[in-house]
Structures are given as structure tokens and as C-alpha cells.
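All protein chains of the complex are present and in place, except for one that has been dropped.
After this line comes chain A, so read on.
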Amino acid sequence: MLSALSSLQPRQLAAQVLNFALVLSTAFMLWKGLSVVTDSPSPIVVVLSGSMEPAFQRGDLLFLWNRGLDTQIGEIVVYNVRGKDIPIVHRVVRRFGGGDTPLRLLTKGDNNAADDTELYARGQSYLNRSKDVIGSVVGYIPFVGYVTILLSEYPWLKTVMLGLMGLTVVLQRE
């Protein structure tokens, strides 16, 4: 297998490596394209906790849309806590402002007893719709996202998967 690879001339080797690079870059560009269309930095997220049960379970895949800036009470939004990189999926229970003043939201998980005031950063008691929220949920696929949870809990899986993918694409010449 590898001997077949070494017998290639430089242009052919470059062409094989290009195949792999194109697979990666097409996947990345599709993600970025979706990101730009939805205006959300992360248009597809995975539910990590059980705080929205029974609506969403751990491992569900959520699709976000960030262009509906007049979020209503009852909508499910995904937001980042200021200073932390963990997205949280909860439902809007109160809203203040909107129109001329910036829209501010209070959220609460369906399965939680209290609202999210304790989850926010110190000194923060509401969410700013344009700054903190990365989108509202417009659709979901159950359970598919469990792969992502596995990949984040066992980071070596990412390297293994990428390595296998790279090897198969570079070595095959179908």
C-alpha cells in the first residue's frame, strides 16, 4: 500500500494530497457557509445536559437561526455565558426592552427549579439578545449528536478519526 504511494511522481502525490485537503476544506467551507447564512457562529449545536427535558435529551442535534432578532417568550435560545465558551440551551421566560432599547432576556431550563440568574456571569442578571445569544432553535434531530459528545469527552478519538480518513483518501485512487 505505502510502496504504491512512494512510487508516485511528485505531481501525482500532490494530486492525492489535494484530494484529502479538498475533503477537509469543503467540509469546513460548508460549515462556514451555513454559519454566514444563519448569522450564527455555531449554527448546529449538541445538547450536553438534561436541563431541557422532556423537550430535548442529551445528545440531540439542534439547528439554530440567528436572524429573528425579536425573540418572544417561550422561544428556546442558545447562549454563551459571558467569559465561558459553553453554549446553554434554555427557554426565554421574560423579556425587557426591544424596539429602540436593546432587547434583554431572562431564561430558564424546563427541567430546572430556578431561572438562569445563577448561571450568568457575576454581575450579569440578564442576557443581551444581540451579544450573548447565538441563535434560536428552529429544528432538531434526536440522538445524532452523541458522536460529538464522545469526541469531546475522548479527544484522542478526533485524531484517530482524522488520521483514518486521511489515510484512506490519500491511498485510494478510485
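One rule holds in what follows: a residue touches a chain if its C-beta (ideal position, glycine included) is under 8 Å from a C-beta of that chain, and two chains touch if they have at least 3 such contacts; residues count from 1.
Note that in this section contacts and distances are computed from a predicted model.
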{"item": "Options \"Pyruvate dehydrogenase E1 component subunit alpha\", \"Ribosomal RNA-processing protein 43\", \"Signal peptidase complex subunit 2\" or \"Anaphase-promoting complex subunit 5\": UniProt name of the undisplayed chain", "value": "\"Signal peptidase complex subunit 2\""}
{"item": "Of A:67, A:84, A:158 or A:173, the one touching the omitted chain in the full complex", "value": "A:173"}
{"item": "Per the touch definition above, residue among A:18, A:86 or A:161 touching the missing chain", "value": "A:18"}
{"item": "Residue among A:36, A:121 or A:144 that touches the chain left out of view", "value": "A:36"}
{"item": "Touch residues of chain A, complete complex, unshown partner", "value": "3-4, 7, 11, 14-15, 18, 21-22, 24-26, 28-29, 32-33, 35-36, 39, 41, 173-174"}
